[in-house]
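One structure is given here, and the rest of the page talks about it.
One protein chain omitted, others in place.
And now, chain A:
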Amino acid sequence: MRYNPVTKKIVDELVEILGPKNVFSDQEKMEAYSHDETSAEEYGHMPEVVVTPSTTEEIAKIVKLANRELIPITPRGAGSGLSGGAIPTFGGILLSIEKMNKVLEIDDGNMMMVLETGIVTNEVNALIKDRGLFYAGYPMSLETCFLGGNIAENAGGGKAVKYGVTGRYIMGMELVTPTGEIVELGGKLSKDVSGYDLKQLIVGSEGTLGIVTKATIKLTGLPTAKSNLLVLYKNPKDAIDCVPVIMAKGLIPTGIEFMDKLSVKTSCEYLNESLPYQDCGAMLLIEVDGTNAEQVEKDTESIGDLCMDNGAIEVYVADNYTTQERIWSVRRNIAEAFKVVSPVQSLEDIVVPIATIPDIIPELDRISEKYDIKIPCYGHAGDGNLHATLVKNPNHTMEHWHEIEPKALRELYEVTKKLGGKISGEHGIGLKRKNYLKEVINPVELNLMKAIKKAWDPNHIMNPGKIFDLE
């Protein structure tokens, strides 16, 4: 695909639409918009110009301009993505929604909220807590990520076992289509089969089918009681084997997180925290929440007993803010900690049916041994979604790493596929995994996806180079 460069004339036109403060092209300022949380060296790319619009109409004008001039547009939230989705691979216009962060309506009657999508996800809950309301979308990066990014990636997180992922809570949206039209999809409706459900097509489309400018999100009652278990196991297999046992009992925890010893150790050292990981090989972090404190305590205890009966060495209980924050911050900081100690790595996001996750652990061991690399593993075990991370062996050269990384990934993805799984559960395909998608997805499905992309974005200007290549 050939795009035209962003000329001075185009920058002037952007300034005319947005004012001089919202258009910039100096390298130093643009650097921050050239990468996300994937390796900047490997995937980063500079935009030609960055724009920070404040209204939907401004965005529509920019998109129309991009179509007219054949310039690629990359929409961007907070840049905390893990698949390279917000990277302007073809340069062009980087459109950041950071200034679109207004709360438009809190509708107690319908238990819904209408927001601009540049709001930090954590702030949503801070705003409605006093009303006894709760937004259950919970990505692990909740303190930095934007709602818009959560919608683009259909973000999951640590509460998905009970609450599901972002898409469940997106009732309606305002979208600027790739051709620059403004459309409202969905609404404050619990049911709606008036035609195709286009809003759910947008959820998880990684910014390739338009820019979501406003969202109507579903709220639930605020859970007032919460308890966590930190369960220690001799080895990862014992821990993972326990997950389907818990799930099959019908006790619905909010989340079941898995962390192997290396993950816990790395995060603890990064945070200067001391969880008792020395004598164990893996841990499960299990959360139970609800509105009835007694019931939550009872369920927590039942799950704890079940773990003890199924191979756990010890069960710790965290039922207040201090202890809960201690253990959750260890879990939340694993990815960040690994980035510090081993910057050359590949953070994966495989997802398999819950009952088959015990089968993945020996495969990880096999791949790790075959390529002489470490594969620490953590993630949302209760969803069958594991962040196995391929870490470069410090004794290997970069050339060697570049040679074995794709091979090891292919093997991992093949195993995942064999188990009925997919290569990304919540991070997205983006740039990072697009070369592998065609190998693990049915060609009919892939062609349907491409047909949709072509129909929505005839000039192919909306976040090109992500998920799949059209050529």
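The rule is short, and it goes like this: a residue touches a chain if its C-beta (ideal position, glycine included) is under 8 Å from a C-beta of that chain, and two chains touch if they have at least 3 such contacts; residues count from 1.
To be clear about the criterion, contacts and distances are computed from a predicted model.
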Chain not displayed: protein name in its UniProt record ("YjbF family lipoprotein", "L-lactate dehydrogenase complex protein LldF", "Electron transfer flavoprotein small subunit" or "Branched-chain amino acid ABC transporter permease"): "Electron transfer flavoprotein small subunit"
Hidden-chain contact residue, picked from the options A:I73, A:V315 or A:I334: A:V315
Hidden-chain contact residue, picked from the options A:P72, A:P253, A:G304 or A:G379: A:G304
From A:I17, A:V50, A:L229 or A:V243, residue that would touch the chain that is not displayed: A:L229
On chain A, residues whose C-beta touches the chain left out of the figure: 229-230, 274-276, 301, 304-305, 308, 314-323, 325-327
